[in-house]
Every structure is written in structure tokens, then in C-alpha cells.
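Structure below; questions to follow.
Not every chain is included here, but those present sit where they belong.
In order of appearance the chains are A and B, and numbering begins at 1 in each one.
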Amino acid sequence: MSSPDILSTVQFYVDRCACDLSLDENVIEILKSPQRELQVTLPIRMDDGRLRVFQGFRVQYNDALGPFKGGVRFHLSQNQDSVRALAALMTWKCSLHDLPLGGAKGGVICNPKDISKAEIECLSRRYIRALYSFIGPARDILAPDVNTNPQIMAWMMDEYSCLAGKTVFGIVTGKPMELGGSAGRSEATSLGGWYAIREATTYLDIELKGAKVAVQGYGNVGYNAARLANSFGCRVVAASDSKGGILAKEIES
Amino acid sequence: MSSPDILSTVQFYVDRCACDLSLDENVIEILKSPQRELQVTLPIRMDDGRLRVFQGFRVQYNDALGPFKGGVRFHLSQNQDSVRALAALMTWKCSLHDLPLGGAKGGVICNPKDISKAEIECLSRRYIRALYSFIGPARDILAPDVNTNPQIMAWMMDEYSCLAGKTVFGIVTGKPMELGGSAGRSEATSLGGWYAIREATTYLDIELKGAKVAVQGYGNVGYNAARLANSFGCRVVAASDSKGGILAKEIES
């Protein structure tokens, strides 16, 4: 599903839910637009001495329930529309779990595989500098997402703390445990997914025990989802990532 | 000239100047992108009790020389591209006059003729609230522009001061003289235009005295430009605004 489709899909579901819930028109109007969007230009001195200019985003969708919260992606194929859609989804996710948090999403257009570790550190710190007066533990909290990991979160936290003149643990989640990160964070998203599957199969009266499972994507989420399949009584029979897929023999035939 | 054209035109001239000046490629790269852009959603309770959601912008182009500075427009036919182009132009204008200021531009998509004075006050204040942590007398200074006037600047200054908990005269220019505005502000833009014309005609060896002048647009700038024509020895023979134009008889024939 390409990015613009995500936005349409999200808006389609908002309309449908609003209709089912007979929401006031004024409320719908507000729910369909992000509160604030920031686009920043990040000039980075590359290892070879040249300057390269990257585009960064942050969409703060809705903070009626509490500070904005959402991941930061480092990826080439994203734009303001897809980030907007993902920020909206964060809003509904937090709200449906009664969390005192709003929804946001951010990212930098880049291919992290093409840039060195030092350049990624530089980019991560520059992104925080550009967003500084816009985020904070009681304002907007960043989290790891596609191509961003605990090390990047540590750089972001360090840069934010440096600008704030004090240690600010609460500006990011997903940081290393040595820096105050939470145990279990790396498999939390996958585990959350499995809980949702368990509830859904119970609701739909599907037998989860013994089910065959195909895993699409094999990053942090997919890998852990596969790893956790056994503990939910399931068996992984297929897996794929951006480069290809494999299938258990029994399925192939 | 429609808005996208403005952006292309601006970028065309940047390239041409960069070439003439043999600018470093890295520098050109930075000069061609705005540093930050903010897009905000402004829900306003209209006089009839309904909520209406407006879109607001602020493009901060480049602050290498000092705080950003630029107007705020209330107009229907604008978008992020046109605002970006105008912010770039503000940057070159400040820079070419050796002012310790950068360039910015902002606006709200609306037709001020369709909304009441109370609604405009509300919109002006809401715009400042949404931009608050982004602007300031040493950060980004707002100014009147298309459809914004001293009264609107006063509301913006009042809202900013209220949020800051102190009187902040420096957050806007173009405010009423009673609130610390500068004498001569209302004709300053026109007068600046005349000075430019005077320098250009001298440079091009054109006789300004006795010249016939056509004025396009008759808002604050056009009106004062026409009014000042005499003092530069010129005679206005034609004028037009968004609704039509008139021509002196001698020209018609």
C-alpha cells in the first residue's frame, strides 16, 4: 500500500467511525486535520566534507488527551501525507487504550544504508536541534520506528539534554536500558501485536493454538513476532522482508 | 503571475545570481531551501456558534544574518509554495540592505471579507498561539501584509504579550503608534518603492521628472505610491485594483 493510500484509508475510517458514533460535525472537522506540522531543512556535513541537505518532518496530530507521542522514521519513501496518516493512527491507538497521550509521527527522508554511522549521529542530533522548541516530555515524545534504533534514541536524548542543560530521560522512549530505557521495549510492539491477534481470534472464534503464521517484514517487529509465535501456540511457516521471502516446504506443495 | 510561478521565478534568480557570484555549491544548496516551515490548524468558533477550521502557515527561510522577519497575509489564494517564495524574497531584501535580519513569511488561508471583525480577532490570536514557541523579537518578527493591518498587529502583539506574561513590543512591526508603532510606517513600503525607482531610473538614465505612472493594485502600498508620485515629479495616469482599472483621458485616445 503506497503512502497516499494510507492517508485516504485513515480518513475513510475516521469518517466511518464518526458516522457510527454520530459525532458532532465540529468535532469531526477537528479530528480530520493535524494540529501542527513542521518541516525542517537539515544541512549535514558528510564524511567527505561536502554538505548535504536533508528534509525532516514532524506531524503533531492531536494532543487533547496528553502530550504528543510517536515514532521517527529514517526512510526514503515517505512524505508529509504518509507521516500525517501515521500520526493520526497514533492518536487513535493512544486514545483507544485510554493512554494520557496524543499522537504524532516524524521522519527524515534518507536511506540510512547509504550514510555512515557518524553521519547518522549528525543527522539525528540536527533533527533534534531543529525540533527543540516544539517537543519535550510534556509536549511531544519521540520513539524509535523504521530504521531508528536505541542508539539513535540515545543520540537524540543526549542532544535534547544538552540543549535543555539537564538530563531529560522523558524526551524519548526506546532508549538503551543503561540510559533509563524500559526492559522489554524491543519486543513490546510484537507482543502488543500478538495480544491484539489473541483478542481478535477469540472474538472471531478462531483457534489460535496450532495456527500457521506468515510474517511480513523482518525488522525489529517482524523478527520478534516470529520469535514469539511459539509462546502463543503458533508455527511460523513463511516470512518475507524487503529483499525476498521463504516458505516452509509443507506449504509450498 | 500565479503562485507556483513566483517560486520558480525566485529559484531561477537564485541560480542566476549564484552563478554570477560563483557561489560554493554547498552554499547554494542551503540558500535554495527554507530552514523551517510550520503549518497549523486553527479551529475558530464563528459568530453563529459553528466551528470552522482554518489553515495557517509560517515559512522561516534563512536567519544567518539575524532574526527572521516577514509579513502575515490573510488571503484565499496562497499556499506553502507562494509563502515559501515570498519568504525567500524577504531574505534577499534584508540581506541586500545589510539589515541584521533574516527572511520569513506567513499567512492564513481565508477571505477576510467573509468573516466578521470578531472572527478576525479570534483568528489572529489563535494564529499567534499556534506559532508562539516559534517566534519572538529575537527569533521571528511579524509584519502587516495583504489584508492585515495595524489593528490585527495589535491583537497579535497583545496575544503574544499575554502568553509571554509581559509587554513585548518587538514581536510585530506595523502596530498602531499608540502601542509603540513607528511614525511613517503606513507609507514606508511605497516610499521604499519610490526610492528604488529613483535609483533604477538614475542607473538606466531615464528621466523621472514628468514621467507618467501606472499603479497596479490600490491597497496600502498602491494608494500611497500614487499619493507620493507628485513628490517625485511624476504623474499618475492609470490605476487598477482587483475589481477594475481607470485611465486618464489623454492616455485612452
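Going forward, a contact is a pair of C-beta atoms (placed from the backbone, for glycine too) under 8 Å apart; a residue touches a chain by one contact, two chains touch by 3 or more.
What you are looking at is a predicted structure, and each value in this text was computed from that prediction instead of being measured.
Taking the whole complex of the structure file rather than the 2 chains in place, the copy count of the single sequence reaches 6.
As a convention for this text, only the chains that are shown with their structure count from here on.
Superposing subunit A on subunit B by their CA atoms means rotating through 180 degrees, a value rounded to the nearest 5. Computed from the mean C-alpha positions, the centre of subunit A lies at a distance of 38 Å from the centre of subunit B. Looking at the complex, you find that subunit B touches subunit A at residues 25-26, 29-30, 33-41, 43, 50-53, 55, 130, 133-134.
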